[in-house]
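A protein chain is absent from this complex, but the other protein chains hold their places.
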Amino acid sequence: MATDPLAPGVWGVVATPFTESEGDLDLGSLSKLVAHYRRIGVTGLTVLGVFGEAARLSTAEKRAVLEVVVDSADLPVVVGASSTSSAPVIEEIELAADAVGDRLAGAMVQVNTADPDALVHQLRVVHAATGAGLVVQDYPLVSGVSISAADLAAVVEQVESVVAVKAEAPPTPPAIATLTSRSAIPVFGGLGGVGLLDELAAGASGAMTGFSFPEGLKACVDAWWEGGYQAALEAYLRYLPLVNFEAQARIGLAIRKEALRRRGLITDSGVRAPAASMPETLDKQLDRHLAAVENMES
Amino acid sequence: MATDPLAPGVWGVVATPFTESEGDLDLGSLSKLVAHYRRIGVTGLTVLGVFGEAARLSTAEKRAVLEVVVDSADLPVVVGASSTSSAPVIEEIELAADAVGDRLAGAMVQVNTADPDALVHQLRVVHAATGAGLVVQDYPLVSGVSISAADLAAVVEQVESVVAVKAEAPPTPPAIATLTSRSAIPVFGGLGGVGLLDELAAGASGAMTGFSFPEGLKACVDAWWEGGYQAALEAYLRYLPLVNFEAQARIGLAIRKEALRRRGLITDSGVRAPAASMPETLDKQLDRHLAAVENMES
Amino acid sequence: MATDPLAPGVWGVVATPFTESEGDLDLGSLSKLVAHYRRIGVTGLTVLGVFGEAARLSTAEKRAVLEVVVDSADLPVVVGASSTSSAPVIEEIELAADAVGDRLAGAMVQVNTADPDALVHQLRVVHAATGAGLVVQDYPLVSGVSISAADLAAVVEQVESVVAVKAEAPPTPPAIATLTSRSAIPVFGGLGGVGLLDELAAGASGAMTGFSFPEGLKACVDAWWEGGYQAALEAYLRYLPLVNFEAQARIGLAIRKEALRRRGLITDSGVRAPAASMPETLDKQLDRHLAAVENMES
Partner (left out) sequence: MATDPLAPGVWGVVATPFTESEGDLDLGSLSKLVAHYRRIGVTGLTVLGVFGEAARLSTAEKRAVLEVVVDSADLPVVVGASSTSSAPVIEEIELAADAVGDRLAGAMVQVNTADPDALVHQLRVVHAATGAGLVVQDYPLVSGVSISAADLAAVVEQVESVVAVKAEAPPTPPAIATLTSRSAIPVFGGLGGVGLLDELAAGASGAMTGFSFPEGLKACVDAWWEGGYQAALEAYLRYLPLVNFEAQARIGLAIRKEALRRRGLITDSGVRAPAASMPETLDKQLDRHLAAVENMES
């Protein structure tokens, strides 16, 4: 299995659509969504992450999601692990490897300890058992674990199988600056793109996050490479009010799915409990933001 | 499947022993530990809970644990679910039902939302899919969710399949008083027995927790029934310093496993990462506490 | 003392400048900063709030800050209380009333309990002792207390002396929608303006927050009143990358003070311990953002 560093650019974090009536997987919508990602030219896909509601899927559902994603676009795939200990993580990666095969660009595992040595050990154990390249996700809001950027840099430098870091410990720009100054491993921003301009300025290789207009993330990253800060700013500005709107605590995923639905990319916008739904009071403002993005010239 | 209320008494929370060399399951020690629980006369066993490190086991390991437990003692078994959403919880309960069969006294699910209606809905969905009686665990430290005791009482009164509540939201004594005054569903204390006397006084039906001397929990509960507060106090006093010692934040499980090892009930005391090991500086004090428990007359 | 509802618009949250050498108050810079606020036409000033580092000032320093603010601009002033219990809060408000006199538009007190009755009682006690109009700040990150928007609306409806709510419990847009649909008391957004467009859409009367270009907050609010969403969006867009940059967790205040310094509005950018300084790695990006704001046509 490949353990090459992840290619730079936008890795689209794929939502998992459900049918409204029963809350079952809506694999047709998933296929449509993936095709959209393919069409706009993302570098790769990230599946079964936090915003893919992986922790709310059964094993059979996870497999179904992976199979549809693989069938719907010939893109490299990063697959998230929901567990935080080696044994169940290895089990999840084995499922991913089985379903995704050669297209598995990396298995995303969370930082589960602030102890650098213990983290090095865990990453080595997981790689030894699976052969997978590892994307290390530093997301304290979900993991409950805080590690310093300096310690994390030292960890990923020691583990050859690490193919990327997903930096989601705010404030991310100085953390990414520390990581990229101490390690050549590519670092990707997340958190819905709220700080994308600053993450790119800090040395990020791109974005690995969800947003209802992933073309906005791509426009920003592409412009950064071609024209630097000013070009990226101009490309991203029209999306920023919607980025902030979608980044709202607790309800962000529901807003994003509803935005995807209104764009016609998925059929229903339901999220699985205990995730919160989008408050009705945001209904009109979402329409305004969507219209503004579509009407503004880039 | 039975959905009778759990019988009162002590439900022993079973640790999962690992071999020191590789960190693999040590099923021989598990069998020995379960036999000890059987010998001292506990009401039932709780397996794959937080202190059973269930979230650190693969599916195959969970099955192996359940099978050994069932084979080692003819006791009713409560099986914990590590997930917090319906789909994966149902998958875990199906595994438990398959392995434990008629001995499955309840499936333990965590409170995963502070919204009473949403919690009622989740419990109904899980029961409808599995037929299992449900033990509702209220453990904010692990779940991150806080529900008021009044709301929780209202929830469990509405869901017929609830067979018990495991109350682990401190302060537990007033919470248990609220629950038992508003509902006939049995409530069990946890948290290592630190507040067992007060939980019994508040109406708890017993204890469902881990402790290296589960005979102490049983002595306390039995004495409470026979002689009330004073009898329970006298029975429990000799254990209380060790109870407090084992209840230390983060390192409690490691201390408890080491105490079990020194008692000869398991072979090794290793915990799986990212759990913390017992600090060496506590080594001598653990010996003192164990000797004190054994030397004191009850 | 007046207990009129706060006037709509932008209430500038004033930073407290310190001298670089000793970390003493820099009252000259404070005066200059306040004059800038006056010049751009804010509705009023908010002094001794969280971003004014009030909790890091001695009583004498608080008094000095208030006196300079009052002398530097003839604007109504909201004064924050750092304590969370009635007795010390009353003491702080008495100091404020003494220093600010008739210009005291409100005393800002934090939500310090999730129990609506207890909060009503506290607000009444504080008002009875001081006569001050009260600005209720709902800021869980600082207070550690979470109250639902519905409960908070019920509280402020019951207490006549409440003159405004400062809503800083994310997600703020639905919270503000709930508050403004259930109460006529004006609600102001905070949190650095990250969600200002959405807060205005939810019924906010304006912004009460710090930002290095408060003219951006004012442009957005004024445009909202005159032209609605589209006008506000257009007015605010050029500021949004800097708004997000300044909103970074933990280091936001340091970034904002450095931005104020580079704009020439204060002499030094030091923050008092234990606040974090701005990481050097953000140095260049701050310059880019400042240049972008200044170069873009609104």
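Each chain gets a letter, A, B and C, in the order it is written, and its residues are counted from 1.
Here is the rule we go by: a contact is a pair of C-beta atoms (placed from the backbone, for glycine too) under 8 Å apart; a residue touches a chain by one contact, two chains touch by 3 or more.
Quick caveat: nothing in here was measured; it's all calculated off a predicted structure.
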In the full complex, the chain left out is in contact with B, C
Which listed residue, C:3, C:19 or C:83, touches the chain dropped from view?
C:83
In the whole complex, of C:56, C:182 or C:262, the residue touching the missing chain would be C:56
Missing-chain contact among C:113, C:158, C:230 or C:267 belongs to C:113
Positions on subunit C contacted by the hidden chain, ascending:
53, 55-61, 83-88, 90-91, 112-113, 115, 118, 121-122, 145, 272-274
What does the interface between subunit B and the hidden chain look like in terms of residue numbers?
170-171, 173-174, 177-178, 181, 194-195, 197-198, 201-202, 229-230, 233, 236-238, 240-241, 244-245, 248-251, 279, 281-282, 284-285, 288, 292
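Basically, only the chains that are shown with their structure count from here on.
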Viewed as a graph of touching chains, is the assembly arranged as a line, ring, star, complete set, or other?
line
If we define chain centres by averaging CA atoms, which chain lands farthest from subunit C? Would you check?
B
Central subunit by CA centre of mass proxy:
A
Centroid from C-alpha atoms only, then distance subunit B to subunit C, rounded to Å. What do you get?
48
Could you put a whole-Å number on the gap between the CA centroids of subunit A and subunit C?
34
Using CA atom averages as chain centres, what separation in Å is found between subunit A and subunit B?
36
Which subunit C residues reach two or more other chains?
none
